[in-house]
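Encoded as structure tokens, the structure appears first; notes follow it.
With one protein chain held back, the other chains of the complex are shown just where they sit.
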Amino acid sequence: EYTQARWNTDEDGYEALLSEKNEETVETDDVPLPDDLKRDELTLPELSEPELARHYTRLSQMNYGVESGPYPLGSCTMKYNPKFTEDVAALPSAGVHPDRSPESIQGTLELLHRLEDQLARIGGMDAVTLQPPAGAAGEFVGILIAKAYHESRNDERSEVVIPDAAHGTNFASAAMGGYDVVELPSGEDGRVDLDALEAALSEETAALMLTNPNTLGLFERDIEEIAGMVHDVGGLLYYDGANLNALLGRARPGDMGFDVMHYNVHKTFATPHGGGGPGAGPVGVSEELAEFLPNPHVREGDGGYELYEPESSIGKVHGFMGNWLVLIKAYAYIARLGDSGLSDASAKAVLNANYLASQVEYDTPYEPFHHEFVASAGEQDAADVAKRMLDYGVHPPTTKWPELVSEALMTEPTEVENRSSLDRLAQAFNAVAGEDREAIEAAPERTAAGRIDQTEAARNLRLSWRALDEDS
Amino acid sequence: EYTQARWNTDEDGYEALLSEKNEETVETDDVPLPDDLKRDELTLPELSEPELARHYTRLSQMNYGVESGPYPLGSCTMKYNPKFTEDVAALPSAGVHPDRSPESIQGTLELLHRLEDQLARIGGMDAVTLQPPAGAAGEFVGILIAKAYHESRNDERSEVVIPDAAHGTNFASAAMGGYDVVELPSGEDGRVDLDALEAALSEETAALMLTNPNTLGLFERDIEEIAGMVHDVGGLLYYDGANLNALLGRARPGDMGFDVMHYNVHKTFATPHGGGGPGAGPVGVSEELAEFLPNPHVREGDGGYELYEPESSIGKVHGFMGNWLVLIKAYAYIARLGDSGLSDASAKAVLNANYLASQVEYDTPYEPFHHEFVASAGEQDAADVAKRMLDYGVHPPTTKWPELVSEALMTEPTEVENRSSLDRLAQAFNAVAGEDREAIEAAPERTAAGRIDQTEAARNLRLSWRALDEDS
Amino acid sequence: MTTQHSRGSPFAPHTDEETAAMLAAVGAESVEELFDIPDPVRFDGEFGIEPRGERELRAETRALLGRNDDLTEFLGRGHYDHYVPSLVDHLADRSEFLTSYTQYQPEITQGFLQVLFEYQSMLVELTGLEVANCSMYDAATALGEAATLADRVRETSGSTVLVPELMREERRSVLENYTEGAGLSVETYPHDDANADLDALTEIASEETVMIYAESPTVRGAIEERLGEIGDLTDANDALFVLGSDPVALSVLEEPAAVGADVVIGDAATLGLGTSYGMGLGLFATREEFVRQVPGRLVGASTDSGGERTYTLTLQTREQHIRRERATSNICTNQAWVALRTAIHAAWLGPSGLVDLATECLEAPAELAERLDDLTGVKAPVHDRHQFREFVARTDQPAEAVRETLEGKGFAVHAIDDHLVQVCVTETNTERTDALVTAFREAAK
Partner (left out) sequence: MTTQHSRGSPFAPHTDEETAAMLAAVGAESVEELFDIPDPVRFDGEFGIEPRGERELRAETRALLGRNDDLTEFLGRGHYDHYVPSLVDHLADRSEFLTSYTQYQPEITQGFLQVLFEYQSMLVELTGLEVANCSMYDAATALGEAATLADRVRETSGSTVLVPELMREERRSVLENYTEGAGLSVETYPHDDANADLDALTEIASEETVMIYAESPTVRGAIEERLGEIGDLTDANDALFVLGSDPVALSVLEEPAAVGADVVIGDAATLGLGTSYGMGLGLFATREEFVRQVPGRLVGASTDSGGERTYTLTLQTREQHIRRERATSNICTNQAWVALRTAIHAAWLGPSGLVDLATECLEAPAELAERLDDLTGVKAPVHDRHQFREFVARTDQPAEAVRETLEGKGFAVHAIDDHLVQVCVTETNTERTDALVTAFREAAK
């Protein structure tokens, strides 16, 4: 049994809000601005450093991270984040301003260039931009590049084709680029149905966005044929890098015929998720598309590294150069592992998923899967199963998605778990599988908070402590 | 209510031992040594970095520190340890070898010199050594200096006088120096009884060791008379710095007539206790005693800072220069606070103790106390009271000592608690005060472990995992 | 002598024995068997990346980044250096925060949810608006999202977004990328001594105008003095008024809500991150009426089965993982951990520290400008405005030559036009202003 820390102060939730601990109002009389340009006063929490240290230490103990225990959240690739990469990113010499002259930040530019090179090799791509600050931003860049590419050929297209089981970001990114989304129904085997693809593709197809292995963990074995079909109608093939951890060293998107791809460094390359971000979503492209990459791009010139604007650049997708501190960590991780480590990461990630699935009693309808599997909770509610798993000291899988599997439990243990950890994880799955509805619906009991009312949160919106005050 | 995190894996305690998680035996065949000089094999835990990160993260959550909540452990001065001092101590330029030439480590020597100067000013002493690695080591240095001083005057003495309520280290340090300890019974008011002192002092008195304010938090108002009496018999007056936080900026041992003193930087100057250490116990002396200080000592010469051996040095009490990394933190803390901050720390520490005592229902027989007070648990067992307080999310006071107070609860909140924190602490005291024996004896319930059997630990000694294996 | 984990990934804990047992359990002879990849697309695994030890890599990267020149930066224009207290690093690096995912299971992630709720709450206080989200990537993408929000919420059609002429071109480029898909075009309104030229803006604004964007402080550090009128103008055209600012400035400037701002965007990482080659934290706050059109994540209060107040992600149906192509944005991974850092930094300063810091941001540039103005060949400040953190100076010498000379002397400043130099001064470089003035004297003459 596991019990999460619970810090409970008086009546105000599990730990009082900063504002409840101490708030002060400060007048702005001495601020050297005319009255009409300044506010009269400012009211915010005012606490001492010891109080803040305790506040955040307690809150942290009421949070679960990869260093707490297994985190097999499907599609999220929650690996261990090596500590030394934090030290590298914290080097004072990394803290430069983005408007520095290129001559004065050769170290930064060389690191960027090296990371681009690493990623190009890993993806089998010809050029890489590091600017997108997240995977979805990378998708958006891919869409913008596709658009620029077609426009450069005076070939305006209106549609992006996306499999029904794809990540939601694919749909949203295509839409943000102004495209209509054509949803591609999956085949019975959980993969792309070539007939359906044939039907979906047309002269309007700007791109097909594909995850491979897909969200069921299945490799699209017909990838060469798929690529051919897309290219035949003049479309581009986009690779969603969310599942790249399955393929490291064994297959490269570039070799499969993908023209554009993004990498999730906060998944495949172990930069920490930080409770939701920051990540980074570098985009790789084939040689043909390199001219469309965002501005600026790094290259090695005669006098050292320099920044330049690609010939037909789509412009900017981030105000500066993206999430630099995250990129440093990705560079350090890739360099730490090298060829052998990267290949091994993938091998062990796939082995772990297969081993865990073999120990879990829930049915796994689609296979052979790679780094993740989607089990079905069957008669149980997958969301309830997840809540109950929390009581066993593990993080549950992603639930209820993809919808191809009813009551889906999308499970990705990654390579960082060993056998005994996977066994304990399987025990948690199996214990819940054997429990009745009542026990499951009462869960969780051993976490800081009990089951939380989602409906109340949405119906009675209170998004700030000011709103809480007004509500009470 | 507070619940400490509890990580519980299978049958092996709350978190399996490293050796239980994975152990390997490695042969030494390839080690380039003759067989008779090397061991055959080595058996130790072999775990990956992710496994280790989880192991220690979980163990840390089953530990309580100053950043978890109040820690009013009497005589221990558990202050908040400012974070920036950690960064200063972690500077790569701090990591030098002790055998470096003085010319090549001028920064290190200057910092040491500055800290000596700060401490001399704070204590009203003329010279300070930073070598003692802990308070008890400082006491031992004081004893050695006293001995050297008397010997230098061909005046061998055999006794050290120590009040009955003094810290146990005083007795042990005097004994380690080869002195007989003369225990001084406290007066009715909890202070030194001048008649008893008169009786205890003689030509054999090498020194009187005194804590001021004493362990009851009481200032020895007769300190000038005491000093006169000790000096009159040719003895030295030693100041135990454990309670210096009570006096910062308001009184200095040197001004009171003390000849030697130690400072606990891990108490008064906020270097972290680290679960028991490392601390540092610098020793300050009057001008007359400076020649006896440990070797080497720092001074400013013509060519910069240099190391030298004081004329009649007692030699070494640490293999090198003491706990350097701790000394850096003490320097940074003192410099951060300066005169006003140091005085304020003391003011708020004394205010907090007085306020807390006023809110606690247990009786406090001795006053006026300063930075700490000793309450009596009365009919309750003080140790049980402490165990029950754990359930309220606070650390309990020091218990059952000093023995002048029956069922003592020796309480030192330090300056870092604010009023609401003290109020919650008082609530914890008072809640327990109102509980019956059964409830108290069943405590704690909300900590990682339940009440631990001390007798079993001592009777069936198992001090290593090897011993555990043999026992099972 | 065998090293159990020396081959392969040092972060995969499998011993050889374990691997063998696990393969047996899944009925495979080798790991390769588990890969269902057709031969034609199989890769041989040779990227040509040499693995390195941790120690070697730390030395290597220290040397690599050590090639950056050690300049004292007087740089701003949207990315600022405020001193980040040590507490921020130590607390934000706690692994429970740093290594957690988005809070899809709120019961086990109350800690981070409360942090984000508190972050939102502080921005609500600073902006006067009712809703702040958990984060966007940076100010530029937040601006882009504001434009698509404006487009979505406008009841009548329209296709123009108005932005100031004085604006980072990078930010504008991001805006254009975000708006192009929605069929919006970005147009410019002129300035008048580094503030909006209100007459011209009034001319340009029309019923086609979906949104008007203004900044205060502007990219040149000038406080925009007629925000209320811009707000009125926006209202009159049924458009959204989007204001760019940052938390330090907002600590003393008139509340955006009071001047009619509908959305506030900016870089909240001016607190919490320090100089980081442009990495940011997109601040996004808006009126309650637009809450269901907000991009990104929102944390709301709720109650748990024990009746205690708790926090949870809410209104998730706006988001891409549920609403897909009809989502309010494609954003998924955001900058949550930076928001944690910003919240700690803001709380460490408190209202008094924030107001003090903002006051210094008003006083320091005025003082430095005055000193530069005394130099031969320099006029500073160029604009007759209240300057926040930074200001523009005119140099007789070509600005680029001045910049280069200063760089040679160890200082970085902006050359923003043929004879215009921009200088930013905060608490992190004030102690070097004497040296800068001395160097400037040489560079400008």
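General remarks:
Order of writing sets the chain letters: A, B and C. Residues in each chain are counted from 1.
Note that a contact is a pair of C-beta atoms (placed from the backbone, for glycine too) under 8 Å apart; a residue touches a chain by one contact, two chains touch by 3 or more.
Source: prediction; values computed, not measured.
Counted over the whole complex, the shown chains touched by the missing one are A, B, C.
Across B:1, B:198 or B:255, the single residue that touches the chain missing here is B:255.
Checked against the full complex, the one of B:161, B:247 or B:425 touching the unshown chain is B:247.
Looking at B:228, B:301 or B:315, the residue that reaches the missing chain in the full complex is B:315. The chain not shown here touches chain C at positions 1-6, 54-55, 58, 83, 85-86, 90, 93-95, 350, 352-353, 355-356, 359, 427-428.
On the side of chain A, the interface with the absent chain consists of residues 22, 24, 26-31, 46-51, 53, 57, 82-84, 86-87, using the contact rule stated above.
Note that in this section only the chains that are shown with their structure count from here on.
Across all inter-chain contacts, the pair with the most C-beta pairs is A-C. Note: centroid distance chain A to chain C, computed from Cα atoms, is 19 Å. Annotation for chain B: residues 22, 48-51, 53, 57, 82-83 touch two or more other chains.
Of all residues in chain C, those touching 2 or more other chains are 10-13, 15, 85, 87, 89, 95-96, listed in ascending order.
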